[in-house]
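Below: one structure in structure tokens.
For this depiction, one protein chain was excluded, whereas all remaining protein chains were kept in their positions.
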Amino acid sequence: MTKPVLEVRGLSKRFGALVVSDGIDLSLRAGEIHAVIGPNGAGKTTLIAEICGGLAPDAGSVHLNGRDVTGLPIRARAKMGLARTFQISALAMEDTVLQNALLGALGAAGRPWRFFRPVLSDRSLRVVAEAALDRVGLSHKAAARTAELSHGERRQLEVAVALTLTPTAFVMDEPMAGLGTEGGARMTALLGTLKHEAPILLVEHDMDAVFALADRISVLAGGRVIASGPPDAIRADAAVREAYLGDEA
Amino acid sequence: ETRIGMITTLSGGGAALGLDVRDGFLLAIAQSGRDDIEVIVADDEQAPDVAVQLADRMVQSDDVDLMTGIIWSNLAMAVIPSVTAQGLFYLSPNAGPSQLAGRGCHQNYFNVAWQNDNLHEAAGAYANSEGYTNSFILAPNYPAGQDALAGYKRFYEGGLAGEIYTQLGQTDYAAEIAQIRASGADSVFFFLPGGMGISFLRQYADSGLDIPVIGPAFSFDQQILQAVGAAALGVRNTAQWSPDLDNAANVAFVEAFRTEYGRIPSLYASQGFDTANLILSALEAGHPTDSPDAFREALRAADFASTRGDFAFGPNHHPIQDIYVREVVQDGDIFTNRIVGVALEDRGDAFAAECSM
Amino acid sequence: MTRESFVNLALLTALVAVPLWAWVAGEPFTITLATRAVIFALAAVGLNLALGLGGMVSFGHAVFFGLGGYSMGILAHHAQNFLPLYDGLIVIEGTKSMPVIWLVAIVVSALAALLIGLLSLRTSGVYFIMITLAFGQMFYYFAISWRAYGGEDGLSIWVRNDFPGLNTLAPIQFYGLCFALLLAALWLSARIARSSFGLVLNAARQVPGRVETVGLDGQRAKLVAFVISGAITGLAGALFADLNRFVSPTMFSWHMSGELIVFIILGGAARLFGPVAGAVLFVAMEHVLGDLWDHWHILLGALLLVIVLFARGGLIGLLAGKARNHD
Amino acid sequence: MSLLRLENVTARYGAAQALFGVDLDLAEGEVVALMGRNGMGKSTTVKTICKMLPAEGRLIFDGHDLSRLPSHQAARLGIGLVPEGRRCFRDLTVAENLIVAARPGPWDMDRVGALFPRLAERRGQRAATLSGGEQQMLAIGRALMTNPRLLILDEATEGLAPLIRAEIWAVVARLKAETGLSILVIDKSLKELRQVADRAVILARGRVVWSGEMAALDHETSLRHVGV
């Protein structure tokens, strides 16, 4: 078995009396989509923040490509190829869609300290940005101001920015949220191809998408992984049904 | 035709001074009945850069022949050197910074009010005459404040119970008053112009302290006294002028000013009035632009009826004059000053020796 | 050509034509006024790099304006009095050469901006406004009580400093110098706004979290912008001192910082020429209204109010319509 | 009798027109689904009803002409909004969020607490620190606390766990059955909408392209305009 791209060991975090991460072990291997599901407030977004930086765990470690990144800032982890999408869109609303994508390309290319050359005339960056927009189906809106996008379109842009990073691993927080059925279907298809470029840690409440996409599923409840395994096993797991799925599956 | 440029403070916290200088000045011009004199008045907002800009305008566009009006030393320092360097005359009706009295003196610069230290020096002399030996002295922490304390100490011979610099613009003096109370001082000298002085005097009166207070006239001008109210009654202050000064020119001035503007003139009004009369007297001898030497000589002679009585210029073109001690009294419901003595006679200033002109 | 670039061009034309006309017509004071406006514009263009592009509302830019002013004041003061500036192992003399003074002004204010920025950028939003104000006040009070260089009285310079090949005492020549520097600063900000750096800065203002997650250092971008901004404003300060041949602590006062902000909003924040339009309009209003009425501040206030309430996006916004994206 | 009626409503964001003459009718006690793909004007329609966006055309609620009313008066007529994106008051606690706009009626703290026990546990927590799903519950609870006659749910189940989502649909069904509350609901899950809604209105590019009984919504139409 290959070494996991991303590995989380014994991650713990508490806010006061509330334990939000309780000794979480997780791994993400090349080529897979590993879905993390769980009730609201289970600690999924918190887990992502600990993985991507921005929130320091009380205990445990995060390894990326075999390197311990637990103490590193967000920026350093991003440079090492960790691409995150936000549950609540974090986009530069005054800028155009293209400019948002360019920002990602710029980060990936690692050359922000250019003061004179117009960024829009940088062909290599544009190619990356436009390709990403194309893949999420936003090319036709490239020149629009981000503030003018509908909610669903913003979700798509959120993923496009992550794409521009050509990352070694994706960490996505509810990319389907707010997408219509059709948009959701497109996103599902997109993620299905994306995973061959870089594995995806996917937090999602859309069970249709999760069961269609995931190679492995971990279920988080009360900050603890209560089950982990292939989709069919999870679907059948009684504890998971009780804690999360209900009659859905 | 003579054009006089007057840059003075007509808006902002210090406007009262500028308004009085202007009103006194214009009164004298009006009394002269001359219609070949044009006075161009502009508001410097008490900001040096605005004053500089106005000076440029008056020199460059308005073609003035001489200038006057500035109230504050920092504005004076910004404007006067360059004005005199361009060959114009400047007559200061108020500000008298030491630099311009000493090494920076200039043949075209005349001060018709005082050198900044004069009133403080007089306060020091007065403290001696009262037999004070342990003064507590305070002033804001800026050059004029530092000069004030130095001026006081120049003549004062006793010891100091305390010496403090307050913050410029401070309005609460409870802490300083507590220090004064604890210091065992036998007298208090303060220099706190404008609103600072109002606050200090009222809070001092409220504190129940009865150590005698001395200050320069700046905290006791006509308008400030009305705002201080009874708290100032009996306080001694030093000035080169007072509304009750008994000479013909002054009696006529006070009367005319009251009729014209409906208020008792202040120190500043008298300075503006004197400045204008000095100019008028010199214009008889020559025009400032056409015959500057004659005009300058006439200014030096200072042959005009000053509201202060005797008036002469020293070698550095700063006044040699008597400085009085006044007391705050109540006259009807108006608070005003009355002369109670002379602190310094025929006083020139400490910097004249440094001036080589 | 968009309407905005048309407005900008008209503004530039006026800034060339009016002083030239004044020169020919023998109205030197108009040139002085224009110089004042252009210097204020330069200072505000500097501030706008931090404020418009980086979202750093600095209420303390008077620090750099004042430092520039004092750089000029102190150097020229020593030169005119033939006192060495530093007399130890090596002797440093004052100078009356503008290029040297400018360089010193730029370096000193850039260093100060680096230090202030480093500390202030720990905060954001309103806290940033206030901490920069705090630094401004510290410099102000320091300058007031700093006797060696005049304290509140300030420092006077008898003659304007020199620039090789020019007679700086001729108003039109000094104006030309200031105007050229303004153009250079505008060119610089225009380039920066469109550059990679500008993109990062712009995003760091809107979504700091996002910038980090794509591997970019938004905070450092802001700091660099703040330093460039401070340096430009410092340069303007040196020119302003030379215009007045005088420096004083009022250059450090919060009114000064406030006025710089006012110029920007008046002209239109986030517009390249906003600060220029604002400074010109403000200086013109000051001049015209001042002659109308003793209480002209009321008129000025009313005019400003009308502009904020009814001309969103400032003067340029009013003339050129809604902002468009530059692409 | 119709509770809410929109006739020929148009709305714009600056220069961009988003609604082109929308008609909509919702009777007392009825549940109407507003459907359409992303960006077709569903939320915009909601904003015009709540007077958060100026609109032209006729907007009638319970016989009152909404067009003249400011936002808060429209709400007081009995419109309760669960907005897209939750929009909880970040710096208020859970309890404060619930009582901030409460108006008297059957819904009170206890009843909302019973509906969402998770909120009851976190009464003192600042809304900004709630999980996404918890914030969604809070937004629903907050709207219910105003005891509205018309509840508008704009993507109210977005980001919720299946179990809770099912609960919310159950709540909607119960509200419909037991209280006769009128509901205008936007959601992406056709399955759930089919179960709960009486009628549907489908928007495309700011225009109503289909409306009718939910049962009459055929597969072809839904595929064309909604994507499934």
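Order of writing sets the chain letters: A, B, C and D. Residues in each chain are counted from 1.
Here is the rule we use: a contact is a pair of C-beta atoms (placed from the backbone, for glycine too) under 8 Å apart; a residue touches a chain by one contact, two chains touch by 3 or more.
The definition used in the following text is that contacts and distances are computed from a predicted model.
Between the names "Amino acid/amide ABC transporter membrane protein 1 (HAAT family)", "Nitrogenase protein alpha chain", "Dihydroorotate dehydrogenase" or "Heme exporter protein B", the one given in UniProt for the chain missing from this structure view is "Amino acid/amide ABC transporter membrane protein 1 (HAAT family)".
All shown chains touched by the missing chain in the whole complex, by label: B, C, D.
Across the entire complex, the residue among C:20, C:85, C:103 or C:134 in touch with the chain not shown is C:134. The residue from C:53, C:79 or C:269 that touches the chain not shown here is C:269. Listed residues D:19, D:55 or D:75: the one in touch with the omitted chain is D:75.
Of the residues in chain D, those that touch the hidden partner chain are 50-52, 70-73, 75-76, 80-81, 83, 87, 89-92, 96-97, 99-101, 103, 126, 128, 142-143, 146. In the full complex, chain B contacts the hidden chain through residues 11-13, 15-16, 19, 141, 146, 163-169, 171-172, 174-176, 178-179, 182, 194-195, 198-199, 202-203, 206-208, 223-224, 226-229. With the whole complex as reference, residues 51, 57, 119-120, 122-127, 129-131, 133-135, 137-138, 141-142, 144-147, 254, 258, 261-262, 264-266, 269, 295-298, 300-305, 307-309, 312 of chain C touch the missing chain.
As a working rule, only the chains that are shown with their structure count from here on.
Annotation: 51 Å between the Cα-based centres of chain C and chain D.
A separation of 44 Å divides the Cα centre of chain A from that of chain C. Between the Cα centres of chain A and chain D there is a gap of 29 Å. Chain contact topology: the protein chains form an open path, each linked only to its neighbours in the line. Chain pairs that touch one another, listed by label: A-C, A-D, B-C. Residues of chain A that touch chain D in their complex: 15, 37-42, 45, 87-88, 148-153, 174, 177-185, 205, 207, 243-249. Within the complex formed with chain A, the chain D residues making contact are 13, 16, 36-40, 43, 84-85, 118, 129-134, 136-137, 155, 158-166, 188-190, 226-228.
For chain C in complex with chain B, the touching residues are 27-30, 32-33, 36, 141, 144-145, 147, 150-154, 156, 158-159, 171, 240, 244-246, 248, 250-251, 290, 294-295, 297.
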